[in-house]
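Excerpt of the complex: some chains, original placement.
A, B and C are the chain letters, set down in written order, and residue numbers restart from 1 in every chain.
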Amino acid sequence: AAHSVQPAAGSIAGSITVFAASSLKGAFATIGAQFEAAHPGVKVIFNFGPSSGLATQITQGAPVDVFAAASTKTMDSVIADGEVKAASTFAANSMEIATPAHPTRSVTSLADLAGAAIKVAICQQDVPCGAAALTLFSQNRIRVTPVTQELDVKAVLTKVQLGEVDAGIVYVTDVKAAKGAVIGIQIPAADNVTTTYPIAPITNSTNGSTAQAFVDYVLSDAGQNVLRAAGFLSP
Amino acid sequence: MAADGGVGMTRAMPVPSVPGGRAPAETFGLSGRIGVEREGFSLDVALDVEPGEVVGVLGPNGAGKSTLLRAICGLVPLTHGRIMLGDAVLDDPEADVMMPVNRRGIGVVFQEYRLFEHVSVLDNVAFGPRSSGSSRAAARLVAHPWLDRLGLADLAQRKPSQLSGGQAQRVALARALACNPMALLLDEPLAALDASTRLEVRSELRDHLRDFAGPTIVVTHDAIDALVLADRIVVIEDGLITQQGQALEVARRPATDYVARLLGLNLLRGHAIDGEVTVDGGGLLHVADRSVFGGVLVAIRPNAILLHADRPDGSARNVWTGTVDGIEVIGDRVRVTVVGPPTVMVDVTSGAIAELHLARGDRVWLSAKATELEVYRG
Amino acid sequence: MSRRGRPITSPPRIVAIPAVIALLFLGLPIVGLLFRAPWSNLGAVLTSRTSLDALRLSLVTATAATMVAFVIGVPLAWMLARAQFPGRRLARALVTVPLVLPPVVGGIALLLAFGRRGIVGQYFESCCGVTLAFTAPGVVVAEAFVAMPFLIITVEGALRVLDARVEEAAATLGAGRLTIFRRVTLPLLAPALVAGGVLTFARALGEFGATITFAGNLPGVTQTLPLAVYVGLEGDPSEAVALSLILLAVSVGALVLLRDRWLRTGASA
């Protein structure tokens, strides 16, 4: 339905569908609203989900105009399938330790996570936040045995929030979005790990000009400001 | 017409305390008043069945016979009254006492059999022994003789759905008997049996009931079954007892039209003065018994009335005339309905019909000896 | 001595013990949910456009999926229970597949079959311009795929137990196969149909994995309530919980009404 009325080539009009990683939900919702305000008549429809699931849908011919992934690996698979020509990095994120608002066991630094009594949740290793957590542990030479490898970062956050675990490795942006429901313990920049977020218009997009305009908007200062406010780092 | 038939005599004998080792050591009578209220129907029956006694319950469809049995075995709670088995209270709504069905030790044969479709005929019969704690093998050992006795040995491995109607009924009977119950309730236990199996099962049942030391109630629609099996008959109509007494007494002196019809007797209502009965609805009959006065019933067997083409001469005190209304052939007899007054059914041989050239609407004469008319207080 | 008038077919008292354990097991989590429910959020969620859209879409698609299941699932159950045809065992096995397939994989399978590039989907697109994936009908397809086996298995089981003798009697009264089914079999099946329908509707309403994979997560178009809950969990779980409570209230209310009403007419209990 979103594609039934198509604008003349080159004009910024009509609607576009943006597939974006779940962790971008807050920031992209704001950017979308701003973009619509800047281009009256344009409608941006978001489809948030796990990056890899979105990639499968795109290769299966989903009607999509823009793809914003949480990892370069996922974007590369879409590029390999020819759905996307080239992607630009629009944001980066770093990790933080999240602990419950009313902790039962005290955690103050990365090193504390190695304690046998401390229950730790991380993301599973195939998603960017899990890979980042493992890198974080290895580059800081600590041995952590997590009680669970959650499927995505918000699941880690939920566990922390409910006090099921004593600590979790999440993105900086997640702690910020949780608005005090969890306590964040920052990791010094030197010890930290950074992940990058690529974005690209889809090659076969039926509204290529608007798609490109949205990508441009995300990369613009206006877009970057929203991302930074949400805790993302500049690429 | 004396009430000294073989069966009645046997029944009246004291029951041996442990006959054949099968009956329970102690026997109890069943007694009480059974009151059940249901929307549009109410049952109120006082019963007292001695140990070893067999009471036949007769009554029209919907009279409450099955409901009575259901109340006694505990499937329908009493709304008023009380049921006792010996000294044990089975049900007493006022005292708020109700013994669970399975502890009453009352065997039931249901009108619709209610066999267990999921097990074989053998295991249907073994169910009772098995429920009282026997091993499977022991329960089957108990069941086998019952199958033999009721001619079901060949069907032991069948599922109930593979039986004919009569076979199913016999299984239901075997199943109830194999439980060694304290009392027996049989709801038309012979209705689906063919005439010859019926004779066999009936005499098998009668022999068993003769040995059986507990009280028995048999519901039936068949007068012969009732007369063969029961010592005493209770007639229920519309939830109430309308007649009860010794089997032969009821057979001789029916109190209601229903019973009379059941027995194939003519029943007339009238007013007796000094050996003369003025029949309600017209007609005057002479009876031998001059001692009965007032409202009376007169029972006449259809073959005690003779049909004549012309006014008969002779010794018969009762002679009247009527119109032939119906002719029905029953075996070697023909039953003729003659509209009087009084209106009666008459049984004659088919030869007689041919001789009289009887047809519907013909005028005929009827005669009956005064001694053939049974007269009694209604 | 038992309580007067308690039928012999009612359970003995001791059965209350495991039954109460079951009730606690099912009930305590709900109590927990209500206890910690973000009651203050409810108002905001209730007036949020996205939530309402998602709720509406969920109810509409789950209803549609249940209807699809009835229209094609009941005939299949009928065939499986009562017809002899080659491949009947295979067909019966097939029905259990969506039950055990992880829903996300089910979604992939649906894409492979009915997606734009799927083995049938590509023809839909070229011949009739129909696309299922990423549309509301696609949600219905995903939900029906996952939920239909519940109806089929329940109804097939009930059909097998049904006493065919009354149906035979109906035939002798002049009723053809379809008439018998409609006027005798279905009414006798009513309790099974209601139970199967409830399970199917519930499964469709809660469907997540197949839906997000096959139909995507487009607010207002394919974002059902479970998807909205999933997205909502991002950042603020309490919003998601509030959303679920609304779903719960609506659907349990509907189901209870439905079951009570239908079971009463269906069975004589």
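Note that contacts are C-beta pairs under 8 Å (C-beta built on N, C-alpha and C of every residue); 3 or more make two chains touch, one makes a residue touch a chain.
Predicted model only: the values in this text are computed from it and were never measured.
K.L.:
What copy number does each protein chain type have in the complete complex contained in this file?
P.N.:
A x1, B x2, C x2
Just so it is clear, only the chains that are shown with their structure count from here on.
K.L.:
Measuring centre to centre with CA averages, how many angstrom lie between chain B and chain C?
P.N.:
For chain B versus chain C, the centre distance works out to 56 Å.
K.L.:
Would you mind pulling out the distance in Å between where the CA atoms of chain A average out and where those of chain C do?
P.N.:
Averaging C-alpha atoms per chain gives centres 33 Å apart.
K.L.:
For chain B, what residues touch not just one other chain but two or more?
P.N.:
none
K.L.:
Can you tell me which residues of chain C touch two or more of the remaining chains?
P.N.:
Residues of chain C touching two or more partner chains: there are none.
K.L.:
Show which residues of chain B lie in contact with chain C when the two form their complex.
P.N.:
Chain B residues touching chain C: 74-75, 77, 93, 96-102.
K.L.:
For chain A, which residues are in contact with chain C within the complex?
P.N.:
Chain A residues touching chain C: 1-2, 17, 19, 22-23, 25-26, 45-49, 53, 56-57, 60-63, 154-155, 157-158, 161, 174, 177-179, 181.
K.L.:
Spell out the residues on chain C that touch chain A in their complex, using ranges where they run on.
P.N.:
104, 108, 111-112, 115-118, 131, 133-135, 212-213, 216-221, 231, 233-237
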